[in-house]
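One structure, pasted below without further comment.
Removed: one protein chain of the complex. Kept in place: all other protein chains.
Chain IDs A and B follow the sequence of writing; residue 1 opens each chain.
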Amino acid sequence: MKRREFIILTGVGATSATMLGACGNPENKLIPALIPDDEYVPGIDYWKASTCAMCPAGCGIIVRTREHKANKIEGNPLHPVNRGALCARGQAGLQVLYNPDRIKGPMKRAGERGEGKWEEISWDEAIKTLADKLRETKAQGRADSALFVTDVHNSVDALVGQRFMEAYGSSAHLTLPQFFDDDVSYGPRVAFDLAHATYLLSFGARFLETWQSPVTYSLAYGAFRQTSGRARGRFVHVEPRMSLTAANADEWLPAAVGTEGVVALGIAQVIIREGLSRAASLPTFARPIDDYAPEKAADKTGIPAERLVRIAREFASAERPLAICSRSVDAGTAGYNNSTWVGFLNTLVDNHNKKGGVLRERDYFDPFEKLLSRLSDSWNTVFATNFPETIKGREDLVLLIHQVNPAYMTPEVRDELKAVQFIASFSSFMDETTHLADLILPDNTYLESWDLTRPFSIDANRVVSLTQPVVKPDVNTRQTADVFIALSREIGGEVEQAIPFTSAEEIIKRAAEDLAKTTFATAVDGSAELASLTERGFWKGETTSTDADAPVEPRNVPGAQMPKIGPDGGSPSRAEVEELLQRLGVHVEGELSSSSKGDEAEYPLHLLMYEQSTFGDGSMANLPLLQELPDPMTSVMWGSWVEINPVTAAQLGIADGDPVDVTTERGSVLVPAVVYPGIRPDVIAIPYGQGHVAYGRFATGRGINPALFNPWYQRTVRARVTKASTETLLIRFGTSLPEKIETKR
Amino acid sequence: MSEVDKQQKPQWGMVIDLDRCTGCEACVVACRVENNIPTVGPEEAAKGRVIDWIRVERYFEGEFPDVKVRFRPVLCQHCEEAPCEPVCPVYATYHTDEGLNAQVYNRCVGTRYCANNCPYTVRSFNFFDPHWDAPLDKALNPEVSVRSRGVMEKCTFCIQRIRKGEEKAKDEGRPVRDGDVVPACVQTCPTKAMYFGNLADRESEVSRLSKSNRASRLLEELGTKPRVIYLNKGE
Partner (left out) sequence: MKTLTKALLLLIIVFLAGGFLLLRALAKPEAPLQPIDFNHQQHVTKPEGPQLECAFCHEHADKSPHATIPNVSLCMACHQVEKADSPEVVKLTAISDRAEQPLWVRVYWFDKSADVFFSHKPHIRAGVDCAECHGRVGEMTRVRREVDHTMGWCLDCHRQREVSVDCYVCHR
């Protein structure tokens, strides 16, 4: 009986109250929970080590379980990536596991496609249905109509899926990259020793939110700011909108959209002209770099020349300067040169493979190399950044979709998807893509799966992190690798031979034992390696990269030769850029354009679409914990918003909280305005993540999806804003504290 | 309890380094998960009824382009002279001998006087019985009560984790050491901006940091003597 009820009932009469109390006391039924079994003692916490999968960073986690239920996730204090810390997203992981909108078991479509009618089926039937479809497709000689679409991770699920499809005869495997923000001026597996840097110059790299490995860099940032016995590091951030990372900078440079490269070149020009370069030799320039002098470029970037000159001097004369850059500065706006010039700044201050500088991991290895390598070289991995183009008019397709949600990320693809022959979805949740599927083979969540990942750590080389089940699924789901294994048994022949394993668990355990055979193993015995891996959750090779004895030149830094710059002094031609990129090994994707798409007169503003720290690519929007977490910069909860500079808002007659229409060439959306002091007057911004049309009770119908305007990998489009008359609710976290609290010293 | 006994009890306190804090709100989510704090949903959130034991305040200063932002995590300050305590008509909120400002849910009758009298607005009221759509309730922490409708709640410095830390020290037959007790917010902090420990122990990290020349207490002019110490941002 509840206390309130008791108070109410005492008014009615003590007898009846006790009578109510007598009926079926729930505590009586708890006895089975008090009986220990082989695996647990009631009332005792059991901690299980695994790896977070809420973003690709691969932080180590420990999960507190009691009586077979998980009740808290914490960072693994021993793990080299996150040393016990964990971000807001990682903390919310249990709501993925225990989400009420999880798909409970395999289902097949009962009504029309997209109607939302489903029939529950058994796993045997689900596997047979998919096997029949694949057999039928192959019999018609169209094996390459079958496409496996997954994200970019080298997960055991993706690798087993790839192998299956290759053996089956499909021609390619599509990877639809999730948001993954990193520094493209360098190749993969480069880390930045932020903790020991003394001056940090960041070009759009939101390392406290979404860039690379946010917890690793947050830890490093803490040390950068306050380490006893050392001066406080200075941090300058370049970005048109003040992100959470920019808000933590000592100086924020709101450079115009797409001019980050020009800012970097301006700083480089000052360093060179004032003879502050520490590089052994300076490159020869095809074009005088003087054209990018801060004095000449100030109009373009919007950054006063004297400010940039001062920063250049500070940067070049700092004890350990470091420049970092986001992939996003190159996405869709100014070509691909921005990040290259940021890398060049590091060359000028000569910080490669040095304390506080750019570090590179040595001896890359893949724990699955022996077990799950490609069967032949002809097999292709296609980065389907332009997914709509890839599947346009392909009604013959049989799509196997895993871990990605193209119907949300590129909403224009919905009609194309509706037209394809067959869709099998492996999603754990009903999402926009799964809604259009014919067959659902629901995957386990990361807390019920097996996997090995290779996370990047600043401090340690060669880390392997283990994902292992911390609880048994309460629902009838299966790990996708296991489904592919079952599917291969059903189809038989070459396909079956290609996957000589019984389960994902077996693959992981064998891969773990193989770790012992690597030259840098710490234990000689495979079983010891495995035991330590399951207990601690990660495996670490014995050397660290900070004291690398053989320095490796990062791949893409323009070293001896300065690449050419286009004839107009602005963006280089496409051919030039592509040639350059090829030489530098930079990964090319998307359209090249010199500015935001759209007509400048009709659409005077740049609409910036950014990845918000908690929702990521939108797959976190179904977690109520994160929906009710106020956005750190705007305090908005449970919805979308558009950020507008106060001056621009005043000109347009828009007040904070007003509903506005944001219009681009692709249409218009209604969204509440947040008057935001930290954004350029010519820029407005909407975060990704909301605006789901079919993603469970917490996300569906909430806010808007800016991907409607643009494929998600482009950063900006041109837009205009007008005040709207329709009401739209803006929910913000409120406090009655006075606006400013200044504490006395 | 005599003054000497009081000295022997740990006096829990927290230090938050505002120069390390980035405003990421990992502490907020960690706290909600650890302490069974319900999400109230959009309708109630719009009425300002969100329950939070810790929040991150954000202040904009200046105008574009010279905008500065400050973040400050605010939780129950566990004031030595807590304004919430004397106004409670049923002694539901009181001070423990370990220096915690405690809230006893069984005693609370929901007058909300305490929340009105708290200058830090860190107390949250349960306007409804909390609800978790099954099976979200499986993730509830069995070590913490689920508060019912009509009671006030607030940060306990993770009392359940304090008890566990003390228990562990007892098991090992030794006094509680610095680092034995780590509240959920401190544990998860991605920049290690938060510290927790015994202020009565001169050797503890919190004692050392509380003597920093950057140290200050929130609204200390009110004379509440908070047990949360902030280290101001460096310049």
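What we mean here is this: contacts are C-beta pairs under 8 Å (C-beta built on N, C-alpha and C of every residue); 3 or more make two chains touch, one makes a residue touch a chain.
Not measured: the values here are computed from a predicted model.
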item	value
Candidates A:Ile44, A:Ala531, A:Ala650 or A:Leu729 - the one touching the absent chain	A:Ile44
Contacting the left-out chain in the complete assembly, out of B:Gln160, B:Ser216 or B:Asn232	B:Gln160
Contacting the left-out chain in the complete assembly, out of B:Cys21, B:Val74, B:Leu100 or B:Leu199	B:Leu100
Chain B residues that touch the omitted chain in the full complex	94, 96-98, 100, 102, 104-106, 143-145, 148, 156, 159-160, 163, 167, 170
Those residues of chain A which, in the complete complex, touch the missing chain	1-3, 6, 13-15, 18-19, 21-22, 25-28, 30-32, 34-37, 41-44
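Quick note on the criterion: only the chains that are shown with their structure count from here on.
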item	value
Computed distance of Cα centres, chain B from chain A, in Å	31
Touching residues on chain B, where the partner in the complex is chain A	17, 19-20, 22-26, 28-30, 32-34, 39-42, 45-46, 48, 50, 55-60, 62-65, 67, 69, 71-72, 74, 106, 120-121, 133-142, 148-150, 184, 187-193, 213, 216-221, 230-232, 234
Of all residues in chain A, those that touch chain B in their complex	2-4, 66-67, 69-75, 82, 84-88, 90-92, 94-95, 97-100, 208-209, 214-215, 218-219, 221-222, 225-226, 232, 242, 244-245, 247-248, 252, 254, 474, 613-614, 624-630, 632-633, 635, 637-639, 645-647, 677-681, 697, 702, 729, 731, 733-737, 739-741, 743-745
